[in-house]
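Note that one protein chain is taken out, while the other chains of the complex remain in position.
Per-chain numbering from 1; labels A, B, C, D, E and F assigned in written order.
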Amino acid sequence: MNWLNELNWGAIATDGLLLIGKLVLAFLAFYVARAIGRKVISQSFVKMKKQRNISAGRSHTLEKLAVNVLSYVLIFILVTFIAEMFGFSPSALIAGAGVIGLAVGFGAQGLVSDVVTGFFLLLEKQVDVGDYVTVAGLDGIVEEVGLRTTQIRGFDGTLYFIPNRNITDVHNHSRGNMRALVDVSIPFEDNMDETIKVIQDACADLGDVKELIKEGPDVVGVEDLSSSLVTIRVIAKTENMHQWTVERKIRQVIKQAMDEYKQSQEDDTANEKDE
Amino acid sequence: MNWLNELNWGAIATDGLLLIGKLVLAFLAFYVARAIGRKVISQSFVKMKKQRNISAGRSHTLEKLAVNVLSYVLIFILVTFIAEMFGFSPSALIAGAGVIGLAVGFGAQGLVSDVVTGFFLLLEKQVDVGDYVTVAGLDGIVEEVGLRTTQIRGFDGTLYFIPNRNITDVHNHSRGNMRALVDVSIPFEDNMDETIKVIQDACADLGDVKELIKEGPDVVGVEDLSSSLVTIRVIAKTENMHQWTVERKIRQVIKQAMDEYKQSQEDDTANEKDE
Amino acid sequence: MNWLNELNWGAIATDGLLLIGKLVLAFLAFYVARAIGRKVISQSFVKMKKQRNISAGRSHTLEKLAVNVLSYVLIFILVTFIAEMFGFSPSALIAGAGVIGLAVGFGAQGLVSDVVTGFFLLLEKQVDVGDYVTVAGLDGIVEEVGLRTTQIRGFDGTLYFIPNRNITDVHNHSRGNMRALVDVSIPFEDNMDETIKVIQDACADLGDVKELIKEGPDVVGVEDLSSSLVTIRVIAKTENMHQWTVERKIRQVIKQAMDEYKQSQEDDTANEKDE
Amino acid sequence: MNWLNELNWGAIATDGLLLIGKLVLAFLAFYVARAIGRKVISQSFVKMKKQRNISAGRSHTLEKLAVNVLSYVLIFILVTFIAEMFGFSPSALIAGAGVIGLAVGFGAQGLVSDVVTGFFLLLEKQVDVGDYVTVAGLDGIVEEVGLRTTQIRGFDGTLYFIPNRNITDVHNHSRGNMRALVDVSIPFEDNMDETIKVIQDACADLGDVKELIKEGPDVVGVEDLSSSLVTIRVIAKTENMHQWTVERKIRQVIKQAMDEYKQSQEDDTANEKDE
Amino acid sequence: MNWLNELNWGAIATDGLLLIGKLVLAFLAFYVARAIGRKVISQSFVKMKKQRNISAGRSHTLEKLAVNVLSYVLIFILVTFIAEMFGFSPSALIAGAGVIGLAVGFGAQGLVSDVVTGFFLLLEKQVDVGDYVTVAGLDGIVEEVGLRTTQIRGFDGTLYFIPNRNITDVHNHSRGNMRALVDVSIPFEDNMDETIKVIQDACADLGDVKELIKEGPDVVGVEDLSSSLVTIRVIAKTENMHQWTVERKIRQVIKQAMDEYKQSQEDDTANEKDE
Amino acid sequence: MNWLNELNWGAIATDGLLLIGKLVLAFLAFYVARAIGRKVISQSFVKMKKQRNISAGRSHTLEKLAVNVLSYVLIFILVTFIAEMFGFSPSALIAGAGVIGLAVGFGAQGLVSDVVTGFFLLLEKQVDVGDYVTVAGLDGIVEEVGLRTTQIRGFDGTLYFIPNRNITDVHNHSRGNMRALVDVSIPFEDNMDETIKVIQDACADLGDVKELIKEGPDVVGVEDLSSSLVTIRVIAKTENMHQWTVERKIRQVIKQAMDEYKQSQEDDTANEKDE
Partner (left out) sequence: MNWLNELNWGAIATDGLLLIGKLVLAFLAFYVARAIGRKVISQSFVKMKKQRNISAGRSHTLEKLAVNVLSYVLIFILVTFIAEMFGFSPSALIAGAGVIGLAVGFGAQGLVSDVVTGFFLLLEKQVDVGDYVTVAGLDGIVEEVGLRTTQIRGFDGTLYFIPNRNITDVHNHSRGNMRALVDVSIPFEDNMDETIKVIQDACADLGDVKELIKEGPDVVGVEDLSSSLVTIRVIAKTENMHQWTVERKIRQVIKQAMDEYKQSQEDDTANEKDE
């Protein structure tokens, strides 16, 4: 036990003190960083909530996610620092993180991408539950917007689960008035000017559907002129989600008007012949 | 053996003690980390099971997978630390892991991606065995959902093995009532209003199929108006998986009603002529 | 406490002084770099504003973004330096940044790509609010250009949210006069030269639409010659956004002129027969 | 030779002993790791063989592959450790491995991907030799399933070599009964109800083909109703690989029955006229 | 202040001198490298200008870009060296650069790709302002070629902004004479040899369009022989950008000639009948 | 020259000896590794040649390639080790290799991929010179299989150069008997059963083409039943590359038989009328 005495107890003590100092410093830095990070995140969300008018529940979800990510990263850095202080090279830890990172990078990038896109879908309010939208080539009413998937109920009753990363261009059909558009094709031989007049008159009388209409319906003119057909276009502005009802009604009244017009013409011809 | 005595036995002993201390610390850290990790995973699954109402068997599979991944990573880190303590630089180990990692990253990323997607398919219950779904452009009844592949039985009897990574948008046709939709085209010359009435009347009497229907069937109006055809749409809400039966029945009764209507018209004309 | 005295207080003091010197140097370098960076950015934007004639609000947004990015990078470097001075190896920090970086790289690359493209969309004024554009295969009036998404209102009232990264080729239909183009097909048997004359004459009289036209309309010749049809093309240059009105008007007058021409021909034939 | 004596022989001896110790340790670790690895692999395959009912030859191939991969990685790690002990930095070795790794990663990733997919094709028995499958858009009978390529014999006699990585969705047509489906279109004017009866009757008498049928054939109803055609669907469940024979037979008997029916109708009309 | 004297002032001075020497060396190397780099770039552009006949303004733009890139890289290297001399490990700087590099790599690679492609578009003169080109599937007259985007004015007046990276295959329609091609289809029953003669004769007389033609027009023969139509092809070489005028004129004269030929034939038949 | 004597000549000599020892060891390891590598490669090829029955020339090409790759990698490792022994850090060499590696990885990955695929094309004999194959969507006779490109002569005489990486699915039409398939459509009104008999009889007499046929030809039944056509399928197994000759002959005899049958029917009808 001779050599024990020869130990440089001074150096050991200094090292010990230094170590403790460093530890304290590291934990301090960790708590300070976390506190600052949380503050920054919290304030950003307060600002966002005001500016973007997001519901409390929604912003709470997003804030929790942001704080979680921050905490995981800070804890990882802290653990690495402490391992290093005790003389463990952090390579092992980093290597472990690297292997997981690679797996994440290649295998689960879709997952990260889902969450990032989901985050912005929630934040920017591109879709709301109940909206009629077209995303990823699928139409339907939004049933749920989550961090990983969005659920949409199709017209035929099918429930679509769409990973958020597949949602790029969002077509939201529930933001403002819609346009109803009806194209009517008549034979080239028919009297175009009179037919236009008949259609215009028919559009004036749409019954109770009238209330759903904001503008029109108006005949905008000859949309196409092939060698056998003349296509006439009718346009109206309608209340949201009622464009199909209006289009169907317009088609019906036009068909009726054209039938009547043809009948009256035939009667005329018959009369002429009779004379 | 002179030099033997000159060895700094004190330093060696100190080093030895330090080494043992470090070893103990490393194993301790390992067990603590594993215990905490398991606890966290276990509790997450308990919470999940409650919230998402997942069957015990399914959550057990997922939990085992998560614990396995955790253990492999922790063991790898531990081995690297120990190698380092004995003076082996961990570079070799990391390099070996890196080469495997690269191979995984490039060659087997599909595999990792399959497992990650499979994990969420199981967790989020997007598909259940027995559901009628459309995934990756293939229709059919789900026969099995695994971590790597999902098996679907097509309508013609073919068994599809679909790697989970190919399952992005899930169309689940077994979640709620479905809609039956029948389009009937009539010549432009026909009397539209009467035909609509005939179709509406026909739809009122669907026999025993009536029980499968939740709403309708209703004629919604003129869906399309070409220069030669008028298309009339009929819509009904039906019980899940019975939409085709309902559609076929609706088509049949409409065909019968239109035949009768035509017959009665011809009779009228004949009568008129006779007169 | 004997060993305390043995501490090399001189070395410690020197180290302390050195540390403080380094710290001061690092902060100095940080502030100098940030100041220079800001100056450079600010001046670039002043130059840009002059050269490209960008609105103050827009350039302010871009400048703030550039300064933010610079600050984050400089702060990260500073923190790493300081950690290093206190004997913490920066590996941990870098590893933490690396893990985030990987996640960003793979999962959120779309986000970075959005911001980069958005930056240039704002800077290069490819689209302005109110322009009629085609981007990512979608037509419409631009409602908002943001750093992450651009909002476009489609013709039928749908609001499109398009991530900026999806905006590659921009078709801007609101930059200069547009061309109206009408193709008229006549049966191969008809008299081509006379028909061209009839069309040309008809185009001379477009009523109040005339004011929207900058050049023409002119018959440019026989565009297609199939075995049954001869296609004649008419072209005009119009004011922006009025090309459709002009095209519809041209189609209408051509149809009317051709009807009259046919009528006159039939009358001639009838007269000839009568004679 | 004065300086020779001055060499610290003690230190050299200690170093030598240490080196030998380390060498022994490294080899020991290598053999232990390999033994454990082999054991684990071997036991996994025993378990797999039981659970999945894989043939001995097949599982032997897979086990050999797994053991080979393990051995190569362990040898690489061992060599790197030994190089390091003799004072060679392992960087060179790692760099060499890295260059090969990169080449593998980019150029030969297809190869790795082939083997990984081949491994699972063999393990999960998605395809067996003799199965009639559709993979990578190609139909045919499986002739061989290898680690890198799968060989399929097409209907016209062509032999397809398909790299396993191209095999994603597997359509296996040899797992269970198949469905025979025949659509018959009749003119809209025909009597639908009688035709359905004729078809249903015809399907009752299929001769010796009857033995190949498990269920049906049944007329399920009106599948499509266009303005000129009524489409009637017949469905049957058949033994595997006999669906085409059944479909052909059904078509033949329907054609015959409809000919007879038409003949009888014409006879009736003729009779009526004669009367 | 006892310890102050104990400082090894000699070593400090030596270190200081060494540091200053290194600093001087680094700056020297920086200036030499930059000067050489600039010289090399400058001379390359002088050579290029001669060989490729590029306008001074254009080559100036490219040279400035090249010098800028060089300067940024050299400054980055210099700063890293200096930081290292003062005892700061360069890891932090490199890490900062790496994070930016990753962001560039993944998010802004399109930007780098744009500039690289733009550089070569300018250098190789694939497109000039005023050329009629097809790039990225869009036709039009080039209005501006920039480092990031190319602007093309479409035929209908739309202004296309195309990121240079999207410009791969360039179809330049303004480099040399163009070919006018007209296909004429006649009924299978017509006399092919005579029709060819009629067409060939018609092509001899194109009026003032003749001046735009370099070769032909020539009937090259029977291009297609279906069961109902014989297609005859006429080809001419024209001046650039006048191919459409020529094609329209050829179509017109062929139509006229064929009308005359048919008339003469009918007259012959009538005469024959009359006789 | 005082300091010269102060040099620790002993240490230098020891270092020198150590260096020489290390050098010898490195070279030894290099030669041993190369010899073992060559042996392994050589034996693998001997085994392969036996198992796969590859021509000597072909296996020689592949062996040379494998030995070259091994040599380059070993030389690179050796050079790096030696540079390190002389006190040069290998970072520079590795960096150089890294830059080349990156360029290879991104720019020339196609090249590496070509060679890897070419290696397996040669090894696995998927295509032989003279085979009629479909690869990368191109049909033709294989003219040459190289390490980088495969040359195929198309039916119209075009020579295709296909980079091996584009060769994924190989359709080899020269491995075994082929199937000739002829579909004959007859009007719905025709007598199906008699027509089938006529076709079956016609197929019995194919003249000298008979020798090219292995099985059949047989009428398999009614392949399709539309409202206006009945399609009958005839199948035969033929010698390789003669399927088209057989199909043409079958079509010819069927046409002749059906003409005769129609003639006889008309004669019958005529006779009946005459009677």
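Definition applied: a contact is a pair of C-beta atoms (placed from the backbone, for glycine too) under 8 Å apart; a residue touches a chain by one contact, two chains touch by 3 or more.
Values in this document were obtained by computation on a predicted structure and should not be read as measured data.
Colleague: Which shown chains does the hidden chain touch?
Modeller: E, F
Colleague: Specify the residue from the set E:F27, E:F76 or E:F155 that touches the hidden chain.
Modeller: Of the listed residues, the one touching the omitted chain is E:F76.
Colleague: Counting contacts across the full complex, list the positions on chain E that touch the omitted chain.
Modeller: Given the touch definition above, chain E has residues 8-11, 13-14, 22, 25-26, 73-74, 76-77, 80-81, 84, 90-91, 93-94, 97-98, 101-102, 104-106, 109, 111-113, 115-117, 120, 124, 126, 134, 168-173, 175-179, 181, 191-193, 220-227, 230, 237, 240, 243 touching the missing chain.
Colleague: In the full complex, which residues of chain F touch the absent chain?
Modeller: Counting only chain F, the missing chain is touched by 2-4, 6-7, 86-89, 91-93, 95-96, 98-100, 102-103, 105-108, 110-111, 136, 138, 148-149, 153-163, 166, 182, 184-187, 229, 245, 248-249, 251-252, 254-256, 259.
The working rule: only the chains that are shown with their structure count from here on.
Colleague: Taking contact as defined at the start, I'd like the list of chains shared as neighbours by chain B and chain F.
Modeller: Chains touching both chain B and chain F: D.
Colleague: Suppose a student superposes the Cα atoms of chain D on chain F; what rotation angle should they report, nearest 5 degrees?
Modeller: Superposing chain D on chain F takes a rotation of 50 degrees, nearest 5.
Colleague: Would you mind pulling out the distance in Å between where the CA atoms of chain C average out and where those of chain D do?
Modeller: Here chain C and chain D have centroids separated by 46 Å.
Colleague: Two-or-more-chain contact residues of chain D, please, as numbers and ranges.
Modeller: 91, 93, 98, 102, 105-106, 111
Colleague: Chain contact graph: line, ring, star, complete or other?
Modeller: Shape of the chain contacts: a line, open at both ends.
Colleague: Which chains touch, pair by pair?
Modeller: Contact pairs between chains: A-B, A-C, B-D, C-E, D-F.
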